Each structure stands twice: as C-alpha cells, then as structure tokens.
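For this depiction, one protein chain was excluded, whereas all remaining protein chains were kept in their positions.
Labels for the chains are A and B, by order of writing; each one numbers its residues from 1.
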Amino acid sequence: MKHFFKNNVSLQDVLTTINIHEESTDHAPVLGVSTLQDLDEGLIACLHNHQYVDQIPAHGKGIIMTKPEWDHYVPSGYQKILVDTPYRLFASILSHFFKKDRHCSISPKASISPTATIGKDVFIGDFCVIGDGVVIGDGSYIGHHTVVESHVIIGQRCHIESHVSIQSAQIGSSVTIKNGARIGQGGFGFHMDDKGPIDVPQLGRVIIEDHVMIGANTTIDRGSLENTIIGKGTRIDNLVQIAHNVVLKDRCIIVAQVGIAGSTELGEGVVAAGQVGITGHLKIGKGCQIAAQSGVMKNLPDFSVVGGSPSLPAQKWLKINAMLKKMVSA
Amino acid sequence: MKHFFKNNVSLQDVLTTINIHEESTDHAPVLGVSTLQDLDEGLIACLHNHQYVDQIPAHGKGIIMTKPEWDHYVPSGYQKILVDTPYRLFASILSHFFKKDRHCSISPKASISPTATIGKDVFIGDFCVIGDGVVIGDGSYIGHHTVVESHVIIGQRCHIESHVSIQSAQIGSSVTIKNGARIGQGGFGFHMDDKGPIDVPQLGRVIIEDHVMIGANTTIDRGSLENTIIGKGTRIDNLVQIAHNVVLKDRCIIVAQVGIAGSTELGEGVVAAGQVGITGHLKIGKGCQIAAQSGVMKNLPDFSVVGGSPSLPAQKWLKINAMLKKMVSA
Partner (left out) sequence: MKHFFKNNVSLQDVLTTINIHEESTDHAPVLGVSTLQDLDEGLIACLHNHQYVDQIPAHGKGIIMTKPEWDHYVPSGYQKILVDTPYRLFASILSHFFKKDRHCSISPKASISPTATIGKDVFIGDFCVIGDGVVIGDGSYIGHHTVVESHVIIGQRCHIESHVSIQSAQIGSSVTIKNGARIGQGGFGFHMDDKGPIDVPQLGRVIIEDHVMIGANTTIDRGSLENTIIGKGTRIDNLVQIAHNVVLKDRCIIVAQVGIAGSTELGEGVVAAGQVGITGHLKIGKGCQIAAQSGVMKNLPDFSVVGGSPSLPAQKWLKINAMLKKMVSA
C-alpha cells in the first residue's frame, strides 16, 4: 500500500526530520511512504530486514532507506538513504508526517467533577466520566466513554482511547492505553475454606510508569496490600491479564493473551511471547525470553531462554520436540 | 427448555418458512420449539445428530425435524418433518419466528456528527458517538455506547452491539459485531533497540467483508502499512486477538481465545479451535484444521490437519500422545 502525505514535503524536509542535515541533492517532492512491493516514484520504503529484498520491484523508481551494509541489496535506479537504524528512523518519519490532528477540546457531554484538575491542551471525549480529585496532565487525550474514577492521577501527553476504565491508579507521562483496557479493578482475591468463599478487599493501586503502552481489552488488577507496577517503557499487547501485585520492570514486552499470576515479578527487558502463562509468586530474571504458549512455573535466572509447558531451557525443549517427532516417524 | 412463539402459528406456516409447499395434513397450531428432551404436544425439536436419539422422550407427542435416513430413529407417535438439512432449516424457523423487534430510531442522547451519513431504518442507541464522515447503511443497528470514529464506513443490515469501538475500518453488509469488540486500534507496532522503544505509527485499516461475525471483547488491530482483512462469511468467537496485517480469507472459523500474530494469512475455510496460537508472517493453506491449544509456527499446506504446540500433523501428534502414555504406564 501507498500512504500519501497531506502536505508538500521535499526530500530535505524528510532528512531534517531524522537529523540528517547535509544539503539534499534532489529537490523533487516526496509524496509519501509505501511498502517495498508498492514502491514508486516519489515514495519512500524501508528495507529493515534483508529477507525482504525479494519484495523490491525491479523498476528502480523511489527511495529506499536501509543500512549502509545492505547497500548492495538495493537494485540500481533507487535513491538511497543509508542509516544505521533504518526502521527507527522510518518510524520517526511516519510519526512526523502522519501525526494525527488532535483537537484540544473538552466535550460538553462529558461528566467532569468540579474537583478534578485538568491540564492545558487536554482532549476529553463525549460521555467521559472524570471523578473527584482526578488530575489529568497537560496535552493528554481521553477518548470517548472513558471512565476515570476518583483520585486517579494521569500524567502529561498520555493517549487514552475509548471505553477504558481506570480506578485506583497513578499513571505517568506519555502512556498509551488502548480501547477497552481495564486498569485497577480489584483482583481475584478471596479466601476459600470450609465456610465458603470470603472476599479479601483489595487496597493497593496500579502504578504505570512513563512511556508504557497497554493494549486493547487488557486487564490490570490493583494490588491487594502492595501495588501492581508496570515499569517505564514496557509494552503490553491486547487481551493480556496482569494480576494483583505483579511487578513488570522497565522495557518488558508482553505479547497478546499472556497471563501473569499474582505477585510475580519480571526483571528488565523480559519478553513473553503470545499466550504465555506465568504462575504467581515467581521471580523472572532480567532479559529472559519466553517462547509463545510456554507455561512458566519456576523462578528463572537472568537471561534465561525457555519454552514449553511446563517450561524448560529452550534448547532442551527443542531437543525433546525433535526426539518425539523422530520416535513416531521410525 | 421450551420456547413459545408469540403469535399463532400453524404447521403450514412453519413449512412455508422452510419452503415446503405441500399442503399440511395437520392444521393444529404449533406452539413453539424445544430441546429434544423437553419435546411436547405442539412443539418442534430437531434431531440433527443421531447421538442425541436417547434424549427423545418415549411419549410420542410433538414434532421432530430430522433427515430422511434417520426416520427410523424417531419413536412412534411423533409427527415428522424429514429434510436433508434439518439443522439449517431449524435455524431458519428460529430466525423467522423469534425475530427480534427492532425499533428503527436514533437516540436523541447519541452524539452524531452533522457530517455523518445515516441510512434508512437505522437504530442508533443511547450515548453512541458517530464521528465525522461516518457512513451507516440502511437497516443497520448500532447498540448503546458504541463509538464509531470518523470516516468509518458500515454497510447495510449490520448488527453492532453495545460498547463496541470502531476506528480506521470499512465494514461490509450483514456483519455482526458483539459487545465490547475493539476494531481498528493501532497494533503492537514498535521498534526496540538499544535506544529503547519507538512506536511505529499504524496507517492501514481493517476491512471486514459481508456476513462476518465477530465475538464479544475480540480485538482486531488495524494494519501497519497494509490492511487487516476479514473475508466474507468468516466467524470469529469471543476474546480472539487478530494482529495487524492479518488476512483471513472467506468462511474461516476462529474459536474463542485464538491469537493470530501479525501479517499471517489464513486461506479459505480454515478452522482454528479454541486457544490456538499462530505465529506471525505465516501462510496457512485453505481448509486447514487446527486442534484446540495448538501452536502453529510454520506455514501449512492446504487441508493440513494439525495439533500440538509446536504443531505437528494430527496423526503424528496423536501417536506421540499415545506413546508417552504407554511409556509411563509400563
């Protein structure tokens, strides 16, 4: 597909965006961006993985951003922008030229407590509910139908989409929360004995640090006595379950439909692939990588790479899979 | 259970509904439908699987729809409607006689942009938000609290329930979307390197073709540069995750809690049972059948039948399971 810029943009404008200040030799307009296969005159595409070289058409029309060491993969005819981090800079170009117009307005149809403190340049959508004592920082966007219960604090430049519920939470700056996420409800806290179940009131909060992203329909429960904490820069995909008292340190990547049970702690930079389950009360060391659908039932030392359910070191898991296949093929 | 018709209905009325135009020999009223075990005078039940023969009471009162070749399973006394596709026709009877009254009204409590185009006989519920340039086709139903963001196009006779979020999407005709589904938010698109995460803006859309059904709290992300596409007649259950750029061809069946990662393509008529996970960037051939909880990590040729995580041909997977059981029983 091709995506065209709305305004007139020159190659020099594009280069300035990514902090390349050499004078451009070409003043022809840049019309937009495209995938490699749809590349054409005036468009920029990004070759960020050399496996995709086959997708580049032979016609040689357009501009390709890639790494200096992949220069030779690019067929003749194309203009090139050679940079060390092509995907990062391509993302910057998209962010700059396709920035969404944001109206800074507060819907008269929202229900906003007179004791809430709303910053400058804030958008609050139709039918939002903003409770007593809520604080919303400058430049934040609160989508239609979002409910922010009393005393929640939201930082600056947050982007909170529609139909989100937030209670018992403190949210940093530049946080994105997508449609229908549920933040801060009481967790699965009850005590079951011969006398039947009794609910254990949940008193902790959810602390979401700066630059976190939370996917659509994901659920993050408030802590019981402690807090549930989502560290700086962590990315959480759709339909993920984060139970009470879980701590995710900075820059974790939690893919869709993962479930993390109560009081488990993930170190910095842990990657949990899709549909992983992690038992409660565990410590997962920093930099661990957990293959899709794994079930982690034990503590993991730093930088472990595991797979399977129950999970094993990845090499052992691959070996078992290979062995079993062989045994039934014999 | 028994479900009674609200109006007076004769057997002839019932037969007309399913295009049987022979004159009915019995003019007694038909009172409603029931399960086989609750069948009684004046009720119709459907025997669509001969395993359920035991559920038929011995009393012989009522009407049974079934296949001609199962005629001999039906105890004496029952009136019979013998047709080749009993379940399909039983469904038609339910559709016809239990049709929901639909008020074609537009709530004065909805927030509707003056630039939206609303067709004839449309229902828009309380507190809906309909954005700029939205088009809603004739006869469509938009449940309470649903948010349709600007420039979304919705076809005719769609049934969209409550609390749904729709953005960056084009929706065909006769599409059903259930409560709380999230359509068209940005996907899990970011680039993580030594400098930390950077978001990659998502520019594609979600294209939903005619006769698709999407379950409650399911999430379908917009494409990044390409579109996410859900083909004609495809059925998606609750709590399913469809990532950016996924393509589902026509008549796929995606059961609850399945997750399909980015850019994967499913051919026509693929069946993914509950909690299946499919890795990104794969091609799953048409007619493939994927057993519950399988983890598909490789391309599959047409009509593959697989199970296990990582998935294997189903026969191999069953053989491994049997072998392992035997090994620990010895």
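Just so we're on the same page, a residue touches a chain if its C-beta (ideal position, glycine included) is under 8 Å from a C-beta of that chain, and two chains touch if they have at least 3 such contacts.
Computed from a predicted structure; not experimentally measured.
Q: Which listed residue (B:Val33, B:Leu203 or B:Ile229) would be found touching the missing chain in the intact complex?
A: Counting the whole complex, the residue in contact with the absent chain is B:Val33.
Q: Please pick, from B:Thr66, B:Gln156, B:Gln202 or B:Asn217, the residue that touches the omitted chain in the full complex.
A: B:Asn217
Q: Touching the hidden chain in the complete assembly: which of B:Leu239, B:Ile278 or B:Leu312 does that?
A: Per the contact definition at the top, the residue touching the missing chain is B:Leu239.
Q: In the full complex, which residues of chain A touch the absent chain?
A: On the side of chain A, residues 111, 127, 129, 145, 147, 149, 163, 165, 180, 182, 185-186, 188, 190-193, 195-201, 203-204, 217, 219, 221, 223, 225-227, 239, 241, 243, 257, 259, 261, 275, 277, 279, 293, 295, 297, 309-310, 312, 316, 319-320, 323-324 touch the unshown chain.
Q: Residue by residue, what part of chain B touches the chain that was omitted?
A: Counting only chain B, the missing chain is touched by 1, 3, 33-35, 85, 87-88, 90-92, 94-95, 98, 107, 109, 125-127, 143-145, 161-163, 176, 178-180, 211, 213, 215-217, 233, 235, 237-239, 251, 253, 255-257, 274-275, 292-293, 309, 321, 324-325, 327-329.
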